[in-house]
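Missing here is one protein chain; the remaining ones are kept as they sit in the complex.
Chain naming follows the written order as A, B and C, and within any one chain the residues start at number 1.
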Amino acid sequence: MKKIALAVGLVGLSAIAFAQKSSTDSIAEYRQMLQDGNPADLFEAKGEGLWTQKRGPKNASLEKCDLGKGPGVFKGVWVELPRYFADTGRVQDLESRLLTCMQELQGFDAQEIAKTPFGRGEQSNVTALATWIAAESKGMKLNLPQDHMEERKMYEVGKRLFFMRGGSHDFACATCHSQDDKRIRLQDLPNITKNPGAGNGFGAWPAYRVSNGQMWGAQLRLNDCYRQQRFPYPIFGSDATIALGVYMGVNGKGGATVAPAIKR
Amino acid sequence: MQTRRETLKHSAAVASLLAATGLFPQYAQAFDKAAFDAKTINEAIKAMGGAVPVESKDVTITGPDIAENGAVVPFGASTSLPNVKRVLLLVEKNPSALVAMFNVSPEVDVNFATRAKMGQSSDVYAVAITNDGKAFFAKKEVKVTLGGCGG
Amino acid sequence: MQSKFLLPLAAAAVSFLTACSTPLPSSADLDKLTKDIVARSFRAEGQAQLDRVNPDEDNLLCSQADQSGNTIDEKLATAVEARNMQTIKAPVDGKYLGDFKEGEKIAQSGSGKTWTDKADAANGGNCYNCHQISKEELSYGTLGPSLYNYGKMRGVANPNNAESKPIVEYTWGKINNPRAYNACSSMPRFGHKGVLTEMQIKHVMALLLDPASPVNK
Partner (left out) sequence: MADPMRIRAQAAGDKATIRVLMSHEMESGQRKDGTGKTIPAWHIQDVTATLNGKTVMTAEWGPAVSKNPFLQFTIKGAKAGDKVGITWKDNKGDTRSDEATVT
């Protein structure tokens, strides 16, 4: 009899504990359980291999690619992107810069890759490369340069784009991402106008999306934000996407990066 | 609080899930009987004889209370019971309940973790099958939520 | 060859001239630059046509206010609200409430109007993205206020009663065009922008106001 009473007592206790645990706590627990064993590792490994592999019409590797800190440097470059590149005369993010390198060094057609749907052909290689390069800056602090006039102009443009309401639903980026402690459904929404939200948000992509089992680079992340915002399709590597990258990354200055992350 | 009747229901549920996998002919009969309505569950369980799956505190299932996404739900199944031959992970409301089956050898701990897809909120079972064909289980309820913008 | 990933040397040279200590262009010039960048950065896809990045006057005013961190000027707000109020039409048959069960489905659905949605498919209301509504749904957003007990809290015992009329009409207007009441509301103008049909809005109305709806339990 005693034994049964004790067992009942325990069951009762755990039921109360469950009731008191909020959905937010449970979701946090769920996310914690996924941290060990992030399939982004698979893409990271693929990207690392692609960097040294001789490929493309010129049968060359990417080892001489300049991502902002000189040819061949991949450690720490990601926390300083997007930045201005004198050779192209453009502010570029990681993915658009990888296209430049794939074209210049390997002879691929950058425009062709930019037009390729995400996850297909060379696009999936760009994502894998971006995943690996971001991982090589994991834990470092965002430190985007704002010395060049083009970089400063892009920040200003990014800010305007961030607040631009439009589409069928009148949404702007700011509709969801300009307040603290808000969520959409059960997902926390980072406040991207300042830290910690800007660093946490911007510094998490590329990320593995468990909902569809895909690796998403920053370009696809933005692309899908715009899709949900009911805007037209942002062209891969376009100045609008890069300006937003500058706006988010500069707002996130000093935030430690966690990319490649694992996300819902 | 779990009543005896509910416990029996769970046993029947596990039996039917095992039977549905087609891997355990000894449960096939139990499955048929368990398919009767609630009034006859007690009799059905009796008819299972030694094959009644028993809920056991020596079997552990770990997993989230709420999954942010049903596409990836992390689970761990372990047991301290001796002579375990197999460990199964079953999601009751999936189109086919059996997610994974691990065949144990003396060289490994009876402790496995993997991730499952869940179409909807469901009870999830870890079942340990011993060398003599007995089944012991642990159960966990997992709520699957709809996340994100949903578009 | 036209390629923005290649090296346009002329562009690089121009950029050098504008570098360093030069002050930023004027705000108006940056607005113009933003407009140019938008024009070349998006392409039409599915039903998401380029007119969607051509914001109307209401959105322009609110975007400017949001960006400056201030609220919209009071006079402008009154004008925005007045012209949005004019878009609200009472239901043709005089009936404001539909079926709350249908309303729940619409509230749950986050689809519609994206470039991956079929143009002729029914749109969702996206309601749970931002609001708590029925108690059973744990997965709700917090961008908007909780709507749990919406009708009950406002004392709507019978939505057809005369005393319920003001709240019924307000709710109808709010779903159709929230910017009639709050110039820079973040909520979509479901009726005005054709996101939801009149019938769909009636169903959502029932979800919020029908005493039998789980929202009011």
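The rule is simple: a residue touches a chain if its C-beta (ideal position, glycine included) is under 8 Å from a C-beta of that chain, and two chains touch if they have at least 3 such contacts.
Treat the numbers as computed from the prediction; the structure is a model and nothing was measured.
Contacts of the undrawn chain with the visible chains, over the full complex, involve A, B. Among the residues B:16, B:79, B:94 or B:145, only B:94 touches the chain that is left out of the figure. One chain is missing from the display, and on subunit B it is touched by residues 71-74, 76, 91, 94-96, 98-109, 111-119. On the side of subunit A, touch with the chain left out of the figure occurs at residues 36-37, 39, 41-42, 45-46, 208, 210, 213.
FYI, only the chains that are shown with their structure count from here on.
Contact tally for A-C versus A-B: the pair with more C-beta pairs in contact is A-C.
Centroid to centroid, with C-alpha atoms defining each point, subunit B and subunit C lie 45 Å apart. One simple way to say how far apart two chains are is to compare their mean CA positions; for subunit A and subunit C this gives 26 Å.
For the pair subunit A and subunit B, the distance between C-alpha centroids works out to 38 Å. Under the contact definition stated at the top, the residues of subunit C that touch 2 or more other chains are 114, 116, 126, 128-129, 138-139. Touching of two or more other chains is recorded for residues 23, 184-186, 227-228 of subunit A.
Residues 23, 84, 86-90, 96, 99-100, 103-104, 110-111, 114, 147-150, 152-153, 156-157, 159-172, 174-176, 178-179, 181-186, 189, 227-228, 230-235, 237-241, 243 of subunit A touch subunit C in their complex.
Contact residues of subunit B toward subunit A in the complex are 1-2, 63-69, 71-74, 115, 145-151.
If you check the complex, the residues on subunit A that touch subunit B are 8, 11-12, 15, 18, 21, 23, 26-27, 29-31, 33-34, 184-187, 210-213, 227-228, 264.
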